[in-house]
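One protein chain omitted, others in place.
Right after this comes subunit A.
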Amino acid sequence: MGDPVEAGRVLSHLAEIEVVAEEILSTRREIIDMDRQRNKTREAIRALQNQKKEDKVWLCNGNMFLKVENAKAVKMLSKDFEALDTEVSSSRARLKPQVKKLRDLEMKDELKGFGLVALTPEERKSVENLL
């Protein structure tokens, strides 16, 4: 007890764990923020679709306001929506190896099976009775 080398090693191990944990938490926050943004974009697209196509609407981009045609606004928002979708997917993909690393550092067993390719709906139906 009181061995400074050992204490140093324990501290650095704990620090490593904290770093990985913080990375995971920040990825989670990213996903949540993007989902929030995605939902707002979807609501906006819905609201615009209820108006006539030729009307001009105000669109806020960053700190700039633009007056564009309804149809064009819907197209811009849809593009944003697609981009957010892809971003969320890639963040989730990043999350998996991060969690794997954390469990490794914490000396926990690996979570088995999450690297598998998911079954298609037909395939799932074939083993439905077992699940």
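Keep this in mind: a residue touches a chain if its C-beta (ideal position, glycine included) is under 8 Å from a C-beta of that chain, and two chains touch if they have at least 3 such contacts; residues count from 1.
The working rule: contacts and distances are computed from a predicted model.
Per its UniProt record, the hidden chain corresponds to "RuvB-like helicase" from the list "Ribonuclease P protein subunit p30", "Mitochondrial ATP synthase epsilon chain domain-containing protein", "RuvB-like helicase" or "Splicing factor subunit". Screening A:A7, A:I32 or A:L66 against the full complex identifies A:I32 as the residue touching the chain left out.
Residues 28, 31-32, 34-36, 38-40, 42-43, 46, 92, 112-114, 116-119, 121, 123-124, 127, 129-131 are the ones on subunit A that touch the missing chain.
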